[in-house]
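Before we start, here is the structure in question, set down as structure tokens.
A protein chain is absent from this complex, but the other protein chains hold their places.
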Amino acid sequence: MINFLCKQLYIIWSQLVTLWLVFTHIFKKADTVEYPDQMPYMFPRWRGRIILSRDPDGEERCVACNLCAVACPVDCIALQKTEDENGRWYPEFFRINFSRCIMCGFCEEACPTHAIQLTPDFEMAEYVRQDMVWEKEDMLISGTGKYHDYNFYKIAGKAIGGKGKGEARNELPPIDRRSLLP
Amino acid sequence: MAKITVDGKVFEVDPNNNLLQELLSHKQDLPYFCWHPSMGSVGSCRQCAVIEYANDDDQRGRQVMACMTSPREGARYSMDKAHQFRAQAIESIMTSHPHDCPVCEEGGECHLQDMTVMSGHTYRRYDGKKSTHNNQNLGPFIGHEMNRCITCYRCVRYYKDYAGGTDFSVQASHNHTYFGRFQDGSLESEFSGNLAEVCPTGVFTDKVFSKVYSRKWDLQSSPSVCAACGVGCNINPGERYGTLRRVVNRFNDEVNGYFLCDKGRFGTGYVNSAQRISVNMSRSAHDARPSEITPVDAKAKLLAMKGNAIGIGSPRASLEANYALRALVGKDNFYAGVSDVEFGLLNQVIDIYQNRPVHIASIKDIEKCDAILVLGEDVTNTAARIALALRQSVKNIGKEMAARIKLPMWQDAAIRTLAMDKKSPLYILSSHATRLDDIARQVHIGSAADSARIAFAVAHVLDSSAPAVTGLSDAEMALVNSIATDLKAAKHPLVVSGTSSLEPALLNAAANIATALGNGDQRGNLALCVPEANSLGLMLLMDGSQNSLGKAMQSGARQAIVLENDLYRRAPSATVDSFLSGLQQLAVLDHLQHRTGEAANLVLASGTFAETTGTFVNYEGRAQHFYATFKPVAAIQSSAKWLCDSEFGNEPRIHILTGGAAAILPNGYKLQKLTPGADWTFAGQRAPRQHHRYSGRTVMRAHLNVHEPKQEQDEDGLMNYSMEGVPATKDATIFNSPWAPGWNSNQSLFKFQKSAGGELKQGSHGERLFDENTGAKAWYAAVVQQAAISGFAQFPIYHLFGSEELTAQSEAIQAKATGAYVALNPADVARLGLGASDGVQVQHNGAVPYLARASITPGTVGISVGLHGLNYQNMTTAGVSLNKAANWQNPKDWRASNIIVSDAGSSSAYGRGTQG
Amino acid sequence: MFEFVVGSPLNIVLILGAVLVAAALLIWVERRVLGFLNERLGPNRVGPWGIAQSLADVGKLITKEDWVPPFADKLPFIVAPIIVPVVMLLSFAVIPIAPGVGIMDLNIGLLWVLAMAGLGSYSAMLGGLASNNKFSLLGGLRAAGQMISYEVFMGISILGIVILSDSFNLREIVEAQHKHGWFVFPQFIGFIVFVIAGLAETKRWPFDLAEGESEIISGFNTEYSGMKFGLFFVGEYIGMLLLSALIPVLFFGGWYAPFGLELPNAIISGIFWMCAKTGCWIFFFILVRAALVRPRYDQLMNYGWLVMLPLSLLNLLVTGAVVLAQGN
Partner (left out) sequence: MSNLIASTAPKARQLTHEEIHDIEHEKTHYPYAQAVGLEALKIVQKYQGWVSDESLLAVAEYLKLPPDELEGVATFFNMIFRRPVGKHVILLCDSVACWMLGCDNLKAHISSKLGIDYGQTTADNQFTLIPVPCLGDCDKAPTMMVGDKTYRNLTPARIDAILAECKAHG
């Protein structure tokens, strides 16, 4: 009985402490900021609006490998591969349905060429849902985004215009199978 | 059976097989590259290493390659202990592998990717320079990216040793090793497309697919059957964004096994063609302006013709579509949409299959045969997959020799070395040199009638009760005797013939030989090639009726429904013209616009094989079911659905029509076994057409409307147009794209087979409609009709690329095809006074270019069939007169370089034989 | 007529207006204070400091579609939201604000308040039942059970005051406190029970089980939207205002200033102190909302019948005994 009463008293005490603690918070500075009067600093790795970047030579980085599309948990990326006359792959179209996108960043993780990147821009509300469907033209930026030096085709063995066989990083010149040398 | 222990687990294995194959049969994940179920072992890639222990006390063991090891009874092996070796082996293989998986067509279904992960080599330590290679242009079908090569030698073993190609080899040595041609140029083999599937990585890729590339997991696919010829290979078409992207092989033990021909693989471009009929059109009179009508109106107009119209069926439409037409117009008004000659020939094929004691040879049977006679059929061009099978059957002599010295059958290199260029006997009787001549023991060039007489004589020699032939020359009798001797000596003799030579006596003679080869319970093997995917299905639906196309044209009908058919390819142009102009109402259902369609008042857009579900009956009477791969635009429907009367219900499902056809066909009940039933589900769900990794569902159509539509429904049942359901691995008939955890490439197939390389767990797809006749031997009279010839005697020449109506409309095929031409002996060329760039005026037809071929008998002319510029149906049996064409200029589509023949340059090809 | 006499039209208009304005303002005050308590800013965009937020809300609610679900019982569905603001306003009639400031000087004022509060439960009950929705039904049932139960202890808890002041008239109760000192001291238990029961009666946090958005969406008002929902909302705030005004009247000396901090004018002083005391209680209720967690429904009922009822009865018993003893 004493125990019970003690317990009850403790419960009441704890409620009062709670009230007091919460009350003290009224004198603390607000943690929130007055967006949009006061723009918050967004970290570079913030997962916001998706862009497609270009390599240091100014060419589209996307090689239409479809890995972002398959990594996407909400299946909101669709693209079609095509290639130029020199064998360079690029997307014929690249479409993201941002009304489905959950900004998880898996596409960026999956991208082998650093083409698709998430940016700190999070302000992408639209009045019409159809406007949330973005095509390549809407997403392609003129810069390299977060990764400045990477150039997939400079490393990959595939020959493209301006880079023949054996001219990629760490490659020997193409073998002449009729060579006199053993 | 032997018991072995692998890592403590006990397996029952076949000691006659190699250890790798047996472990795979037990669904163990043992990496490999160079081994292929169809090509045996050579032990070159060092990936399937295992440890073999000498006895129970042996703790160290020794490393062996599983593919080169015969399992010993009671032996102990370890896969785990060799894991590190395999990882190192693949690491060295990968040192020069280019960093280009994202831009590789193989990525995502790459055996090398799978094996690299499986072997545990996940991090590249080598940072030295990579060796590189220049690529070759291998023509319109196959792309080449030599940097990716891991020198497993599968390509050259397939292309040269398996498919008999000669223009491809392995060159140089060590890290210079190069797989390619002597010079850049189109691969000549008709089976080059399989390189893309055989290559475990991305050296050889499907160039046609690459233009519209999608990853394997993004392709919506369904089990299907090739519609390009009468062989009925099982294929697996893949669709994305509403267009057909590619075709890959679908394993069927009994039919195509692991390989397809290039026509089947690359010939489906017409499905996406800009010439597709994609709206339904109607007009009041022949010369009025057509206007687009809704599907509902179109169907109403079509069904309004019921009772007044005759129906002309199609050998390239499904059994169901033909049946629906027959049900609509009635049996008496249903006519076969094949030429009158072909009508007779096909009826004859059915008669032989039903009434002669022969064994109808499937491709699997053909590959087992050890003595073959090819009668007047250019199989490479009319039924290519059979030609590939024949190339295997001539290797059986090597297997026999190997068996004699107890060499295991999987010792590929050893058996080849043992046999050298010895081949099982193959005789070819043909009107011109064919692509199989290089493996033939003897080739006889002569008219189809000549060949028939020789063949009748062979039958008589084999069985004296068969009718005899008189008047053969000594040389011909010598040939007859050697054929008969070889066929008689063989364990599995085979006769291959077909309808393409248009000679009825040839079929009779083939039947007589096959009958004569029968001995007790064993029956002679006979394979009769038919021209189109459903030629036999259509003829079986005729149910004995003699309604040929000629009869249809004389029937005086005022209304006609033409199902998937261009009548100008079936009958002389003048006859068709007068028939069509006599019609008041002509309805044409087809995929592509053609001359018959242009004359129609009502044109209905009908779905191709890729958009419809149905059944084809192949050359051996095997009914095979195919499923629509994707749903076309609303205006396009399957012919069967267009023709469905309300008596099949308002929303008829295809199995109702299949059931209707089953009531007519012999052994029709077997059609019900083709599917697990229209309302089949597994765990309450249908099978999915899409891979479980299918991407882009919520955005594919978002540019049109962000609000996603309901998933497409397949009213025919069994399969969903979605990812929902249990992957179609539970039933062979709905087995599409093979995939197993860790096995993303087509090599995962062994997980679904009873034993690696063997039958699918669920059995083989397809039901043979003809029972084997067990009656007494009966003979066809040795009568060969020969009309009096004036001018040149003509014979048809077929082309794999171009002769078939639909595939000829595919871009990839057109790159390998040519326009129409005639082929003449050089002597005749001189006699006609033809210069190098002159044309030939063909009687009843236009002027065409010519080709001089040494193998053609002087006085005869080979006339291309189906190629643009000539109508073979216009020819008469009374011979053809040829003249030099005036003011001739070769047409643009004349590309002689695409014509690959085996007799170029040889001065005389008469009886040309290779050393046996 | 326009004098500060209880019941004069001036009084009626001013009090009615003040209550409505205060209730509307409360919506903003509560959100703002809650914001501060949560280290947020709260609504601050409309007008200076966001003071016009309630206007914006009202504008929004009024312009919303006046939607009645097709499956609802029309008449009770429409009547239900009207009940609660009306009865709460009627309760305000007897609240004494200052000498001469008030609408009614009823001799059974306390009973009137209890009666009106009892009627208020019909609002939630009818709304919940008429909505024809499982969640609303649950909410309605909870509201009815909770309000009727706590009404009992609420009534009993203030009987001690009636005994002490010998009157049901609220003005007389205030006057009695002026004479004897604040009733909160002799009636501490009654005060505690009254505050808790009052919270439950107005369905305020932490006793908002009738809405319980984490379980039953929004309880009895799930199906409500637009101004009908707004009426529930306003009713609730008037209820809160009423409770906050009633507590000073009953326990803290009403309009009389504490510690002799009387302002010169009796009326102004009365209004000021009444408002100040009411404001303190309003703040307290907001603090409770920010700090305390919602009990389970069974806990609520157990607490009511097993703790509050005995406690209030004990309080009554002791008060009665003491008064009897003193009187004798």
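When the chains are written out, they are named A, B and C in that same order, and each has its own residue count from 1.
By definition in this document, contacts are C-beta pairs under 8 Å (C-beta built on N, C-alpha and C of every residue); 3 or more make two chains touch, one makes a residue touch a chain.
Keep in mind that what you see is a predicted model, and the values were worked out from it rather than measured.
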For the chain omitted from this view, which of the shown chains does it touch? A, B
Who touches the missing chain here, B:57, B:127, B:287 or B:421? B:421
Looking beyond the chains shown, say which of B:88, B:171, B:482 or B:841 touches the absent one. B:171
Residues on subunit B that touch the omitted chain in the whole complex? 160, 166-173, 176, 178, 181-183, 185, 188, 420-421, 435, 438, 851, 896-897, 899-902, 904-905
Residue-wise, where is subunit A in contact with the chain that is not depicted? 176-182
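Methods note: only the chains that are shown with their structure count from here on.
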Between A-B and A-C, the pair joined by more C-beta contacts: A-B
I'd like the Å distance between the centres of subunit A and subunit C, where a centre is the mean of that chain's Cα atoms. 52
Centre-to-centre distance between subunit B and subunit A (centres being mean Cα positions), rounded to whole Å: 46
So, in the complex, the side of subunit A touching subunit B is made of residues 63-67, 69-70, 72, 74-83, 89, 95-97, 99-100, 112-113, 129-130, 132-133, 135, 152, 155-159, 165-166, 168, 170-175, 177-179
With touch defined as at the start, can you tell me which subunit C residues reach subunit A in the complex? 33, 35-41, 44, 287-288, 290-292
Subunit A to subunit C touching residues, read off their complex: 15, 18-19, 21-23, 25-26, 28-32, 34
